[in-house]
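My questions will all concern the structure given below.
What you see is the complex with one protein chain gone and the rest in place.
Coming up: subunit A.
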Amino acid sequence: MTDYVDAGEAVPHKTLSATKGQAPATGNVDFERIKNAKSEPANWLTYYGSYDGQRHSPLNQINSDNIKKLTPAWVFQAGMNGLHSGASTYSFEASPLVVEGVMYVSGPDGKVWAIDAATGEELWRYKWASPYDVSLCCGNVNRGVAVGHGKVYLYTLNAHLIALDAQTGDLVWDTVNGDVRAGESGSVAPLLVKDKVVVGSAGGEFGLRGHIDAFDAETGERQWRCYTVPKPGEPGSETWGDENAEAWQRGGANCWVTPTYDPELELLYHGTGNPAPDFDGGVRPGDNLYTDSVVAVDVNSGTIQWHYQFTPHDLWDYDSTMENLLFDAPDGRKLLAHADKNGYFFVLDRTNGELIRVFPFVDRITWGEIEPDGKVTPKVYPEEEGVPVHFWPGPAGGKEWTHMSYNPATGLIYVPVQEVGATATRRRREFKESIPYWGAGVAVDLDDFYGYTAAIDPVTGEEKWRWNNEYPMCASTLTTAGNLVFQGTPTGEFVALNAETGEKLWSFQCGSGHHSSPMTYEVDGRQYIAVPTGWGGWVEGFLPGLLGAAAGDALFCFALPES
């Protein structure tokens, strides 16, 4: 036999593509600029568009008068190859960011792109190689990146915080922040605040002790870690049984959704996840702080200043990780709005956590009751071993992690609502690292479900209108000064509603269910609406009745005709 033919050396896959490998330089994005993000609505500089989590844009070129002319401007296909991190979902769950005509967006399975926001052309790409066998409760998804200091920050599936060069996509630093052997993972969109990058843990279904971490944005060095389950001797530890109890060690309260932030108070408002095991409260007596809570964390020290627990001693998997939207009352009082999985809408004073108002925002609540003064009375829950118990809302909640939005012109908050129940049967099991730790068998209803977008006045608690849908609403809303509310449906329609009335004004069939966050921006005087699609994540939890629905991984961008 002759000598081997020289096959050379393996090359990056992207070298066999049209990607440019370079994005244009933009102005520097830093804390001051993000703090004033609303003054430059052409850009979407941070996860929610602004620190307050309102997901509102002052742009109004696209409005309720001309929305019927809205048409696709371009489509970006994420695409997948290989078997590097499972064929579990491959769906978008992110909100794109845009800085001066450059879009930065993360996809599933460790992918990040810089895209020309006017044309959809791929400028650069980066793919973090994700181990196939990381413990993931909900697929290989990612909710987005942070941009600033010339870098793009991504929290990877195997819990590395990485910084990429914003112009080239090259790796700048890589910090390992979580223990994949303990069932930890990463999916949250990082938040850039001051000189820090803030991320939270994922792994509540594997008995991980939740935490929030802040890193030096330039170097990746950790500045602080804040555990969201206290250990013995710390405030709140008395809510985990007696001093010999071990439940706190695997208590949950993970923080896998981006916090909001008040620059004046210098407080991060972070939602926390379910206790572990999710459905078996017998092994963790007490309220189990700070699970299912909002914790107000001093951004400088990483200490919890106050907390409010939405579901004490949770037995239904009612994470409270979803956003805490900041707004000011007409009298100037600084408030916080939160629509919880448990079906109740909370308004708190964000300076001290005082309850202002609580009321149901879903039709069917059977798990228990929360009275106007905040008193919680559980009614239906898995208690006896092997006995099935049905309850509403199911474990995905009346509202999942996908986000509501607030329009200052209407004073309304637009909430995506899921009406889906579930049956849980307690099955006690021992804890082992990296193995699911639910304490129950769970089946979410395959029928008797529906959804709607609710327009809620947070000052009065009144539901002003609702837009009904045959299926639960599982994607974030976006509202604009064009008197519009945008939202995707599970069956693929991307819908625009009149923000004042709820009238459906426009829709476009994207060919895949929606489970992510639309946003808007402007380039060269033209407004665009972008929506990443993809029907994945945890469909078996929030809408198993559509587990077999069409799924895709395209990012659609819409605009008015140029003429």
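In this section, contacts are C-beta pairs under 8 Å (C-beta built on N, C-alpha and C of every residue); 3 or more make two chains touch, one makes a residue touch a chain; residues count from 1.
Keep in mind that, in the parts below, contacts and distances are computed from a predicted model.
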Hidden chain of the complex, named as in its UniProt record, picked from "PQQ system protein", "Tryptophan synthase beta chain", "NAD-reducing hydrogenase HoxS subunit delta" or "2-oxoglutarate ferredoxin oxidoreductase subunit alpha": "PQQ system protein"
Contact partner of the left-out chain, one of A:227, A:240, A:318 or A:367: A:227
Identified contact with the non-displayed chain, of A:41, A:101, A:150 or A:178: A:178
Per the touch definition above, residue among A:56, A:125 or A:194 touching the missing chain: A:125
Option from A:250, A:270, A:284 or A:350 whose C-beta touches the chain left out: A:250
Those residues of subunit A which, in the complete complex, touch the missing chain: 1-2, 4-14, 16, 81-84, 125-134, 158-160, 170-171, 174, 176-182, 184, 207-209, 222, 227, 231, 246, 249-250, 430-435
